[in-house]
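As structure tokens, the structure follows; a few thoughts come after it.
Note that this complex is displayed minus one protein chain, with the remaining chains in position.
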Amino acid sequence: MTYRVNVKVMPRAGLLDPQGQAVEHALSALGFEEAAGVRIGRAIELEIAAPSRADAEARARQMCDKLLANPVTEDYLLRIEEH
Amino acid sequence: MTYRVNVKVMPRAGLLDPQGQAVEHALSALGFEEAAGVRIGRAIELEIAAPSRADAEARARQMCDKLLANPVTEDYLLRIEEH
Amino acid sequence: MESGDREVTGSAVAGSTEAFAFPGERPVSSEVVREHNLNELEYERILELLGRQPTLTELGVFSALWSEHCSYKHSKPVLKTFPTTGPHVVQGPGENAGVLRLPDGWAVAFKIESHNHPSAVEPYQGAATGVGGILRDVFTMGARPVAVLNSLRFGPLDQPRNRYLFAGVVRGVGDYGNCVGVPTLGGEVDFAPGYTGNPLVNAMCVGLLREDHLIRAAAEGVGNVLLAVGARTGRDGIHGASFASEELSEKSESRRPQVQVGDPFTEKLLLEASLELITSDLIVAIQDMGAAGLTSSSAEMAARGGVGVEIDTGLVPTREEGMTPYEILLSESQERMLVVATPERVAEVRRVCEKWELAATPVGRVTDDGIFRVKHQGLTVAAIPGQRLVDDCPIYHPEARESEETRYRRTALPSLPPSVNLDRALELLLDSPGIASKRWVYEQYDSSVQASTVIHPGGDAGVLRVPGTAFGLAVTVDCNARLVALDPYEGGKAAVAEAARNVACTGARPLGVTDCLNFGNPEKPEVFFQFREACRGIADACRVFGTPVTGGNVSFYNESPTGAVDPTPTIGMVGLLARADRRVTSFFDRAGDEVLILGATRGALGGSAYWAEVRGFVGGAPPPVDLEAERRLQDFLVEAAAQGLLRSAHDASEGGLLVALAEAAMGRPYAATMGASLDLEGYAPGVEVDGLLYGEDAGRVVVSADPAHRDTLLELAGRHQVPLFRAGRTGGSRLELRAGSRVFSWVLESLRKTYFEAIPRRMQYADAERSAGE
Partner (left out) sequence: MRNVAVVRFPGSNSDFDALRAAEAVGAKAYFVWHRDTDLQGADVVILPGGFSYGDYLRAGAIARFSPVMQAVQRHAADGGPVLGICNGFQILCEAHLLPGALLRNAGLHFVSKPVDLVVERNDTPFTAAFAVGARIRLPVAHGEGRFLATDDTLRMLEAEGRVVLRYVAETEGSPWQPNPNGSAAHIAGIRNAAGNVVGIMPHPERADEPVLGLADGRGFFTSMAAWKPQSLTEKVSKR
């Protein structure tokens, strides 16, 4: 079975996000004043071959903890779909 | 009403994604041989004040087309939740 | 922004030192005091100084200003022994950066700073914010930053964690400096087991100013307004200063302050705004909110001006809701400045900042009662006699004793026979990351921005021209920690001598020094011994060279579970090149040139890279540095370059004479090689071949010159009493060498592959290696 894994890695809440800030300014300069709280992180897509969805998720977590997300500055969110 | 908007901006399919390749290589080096097809893009979170979900979505699209994604090299995906 | 328009809350009774706990703040218990890294003696001093119990806010203020990082409580007496004066010294130690006089009304401001602990926790942000801080130290003097340098130490690259730290730090240094638009003109990187778990990240900045634009960070003028300029204040790096003043341990993981994130874009705006404010004479004083943020910047500026300040933390723009005065005072959010201006100028100051899209918010004022007073929505939460707050931290004179182990190591010799022959040894050395080309590093650093770079990284010192003038500056950072570890005094001398040699090789005259003293826990006698002796060596060398120490930084407690780091007193030096177009590079570049060796070789292998890398032995007595000989060598190089007699000059450092010759011949990765055939017969009679090729005696330089200049050079060398040996000619695609009975011949192309690929090969996938190996 292969599963499609979506990882969203975002800057820790409370940490400065200069990129998000700059984009928020740009948006309101472009007339999108209704946009607020812009934060920018990484989106990672991958496929995992695994016997079960649970296994796929477990492995994906390990990948995030070990490599895909920086525990010091980032939080991540996993979404898994069959494929 | 404010809506939480999740934008996922990914490199257009078929385009070389050196970062994705590097991460895929690092994953297998770490023993995650089951990971494949790694692609890396941008995750953007923001809040939009709008009268309706439809309006929020329409505005979010405009933001993506105008600024958040580069039509030449990127595709984007929107997800909107009430908030 | 509105908050900025509000009036600063009226003063409390002048002179009153009454203060109240902020609602909800913990009472000050002995436990709380300990958490703040204050010992009994220090707490007693606080009680005595206040005549009452401190509030938690006040305790936080004391713990920041009395941390090692801010108070220099273990190092002050030793630092006092550095020579700090000279006819060309415009600003010595004590300001944000030292300043030296240059020709034509110009001056150079320069300073080095460590960011070791933050980089150990988060290499990318740690290094980036390190660069940001040192840039601010320089442009708050009124100088435009024109060069960045960096001195880095990591554990061996065969461990993934070390590769990850190395990759992250280099990316952080690069991304920040590149974005702000300051060229990185030099640096050094070395690798040794002692740095595993505690990397060293030292950043140096060099700036240019018109001497009459110099501004000092002294608050003056009762009634003047304090403005916070730049980024909003968040909960970042609270207690960073005291964090930097303790050993890294599991415990510090939990006490770890929230990571500071750098924003080089805002820094660039701050840089332009600050220089506009200073050069258009709109402000009285300006200081970076660096370590201990608003607290140290305001307290130090007040103390320098002999005045008091009153700050209303309620007016400081914050990034997060409900921040307490304690947090606002101690936050180390980046890209913030504290500016002092007369009330009439405030509007103008804010207009300039506005132009650069920066907020400038009045947050306090200068008072006449000498009190450091903090209010929050009308409530006085801190009121401390300002001068004593800055000056009265207890000073310590720790015991100093050299460790038995070091004494033994100095007298020891390699036990194993050489594993490889002498020509293979060269390849091993060129492949060792400490000696190999650092191109993997400096190609990630913009070295051409500002269109003034005359010599890029890759040789000895970096050189930049001063636009609109004929002269230029040479800049370098150097330290061979192996030598310092084995003999702190000689090692300290050697670090200054190498820096001066690197500067002089370009044809520049050494001007002055900024030092970054990275050591372990000073409360350990063997560590304090290293510190004291290394400083004695630095002071002696600076005296002989006429290069005063105009500033620097002490970083103690560089210890990890594996013990103290190798003592690493990094020397940053600037030199004056009278004619930038006469600069001398370090590579052979014309066939048929004479190759000359300056200086004497005794074949000292103590502390050499050859013993360490090839024979697996770190020990022996480092070669003593003859400071007078070094000085004569510098004079010779400066004069020869000024007369245009030299085609290239490269000093022998790690790896000895042979590595220096090979480097001169291999050239830069972007140009063709230029071989040489040399004969050392009669150069160093009686010296064993291994010592001749790989010994690390100080004071030696390899130069190449047009044969037409030979006699002039011989005469000049005679006049300066510099030993000069004619070793042969450049040419061909090999490095050929006769030494005693031995004849060697290396193919440069294959040496180049080794030398230039050594680090890239090891770092191929390092960016993606974070937790691996943790």
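Some points to look at:
The chains carry the letters A, B and C, assigned in the order they are written, with residues numbered from 1 in each.
Everything below uses one rule, namely that a contact is a pair of C-beta atoms (placed from the backbone, for glycine too) under 8 Å apart; a residue touches a chain by one contact, two chains touch by 3 or more.
Remember, it's a predicted structure, so these values are computed and weren't measured experimentally.
Judged over the whole assembly, touch between the missing chain and the shown ones holds for A, B, C. Checked against the full complex, the candidates C:P23, C:P103 or C:G181 give a single residue touching the omitted chain, namely C:G181.
Touching the chain that is not shown, out of C:D581, C:E628, C:E681 or C:E715: C:D581 (per the contact rule at the top). For chain A, the residues touching the chain absent from view are 18-19, 22-23, 26, 29-30, 40. By the touch rule set out above, chain C reaches the unshown chain at residues 171, 174-175, 178-181, 263-265, 268-269, 356-357, 439, 442-454, 456, 465, 467, 580-581, 669-673, 756, 767. On the side of chain B, the interface with the absent chain consists of residues 15-16, 18-19, 22, 42, 67-68, 70, 72-73, using the contact rule stated above.
The rule is short, and it goes like this: only the chains that are shown with their structure count from here on.
If you draw each protein chain as a dot and join the dots that touch, every dot ends up joined to every other dot. By number of C-beta pairs in contact, A-C leads when B-C and A-C are compared. A separation of 9 Å divides the Cα centre of chain A from that of chain B. One inter-chain figure worth recording: chain B and chain C are separated by 40 Å, centre to centre, where each centre is the mean of the chain's CA atoms.
Per-chain CA centroids place chain A at a distance of 36 Å from chain C. Chain A has residues 66-67 in contact with two or more other chains. Across the assembly, chain C contributes residues 768-769, 772 that each touch 2 or more other chains.
By the touch rule above, chain A contacts chain C in their complex via residues 11-12, 14-18, 21-22, 65-67, 70-73. Every residue of chain B that touches chain A in the complex is listed here, in rising order: 2, 6, 8-10, 23-24, 26-27, 30, 32, 34-50, 59, 62-63, 66-68. Contact residues on chain B toward chain C in their complex (touch as defined above): 22-23, 25-26, 29-30.
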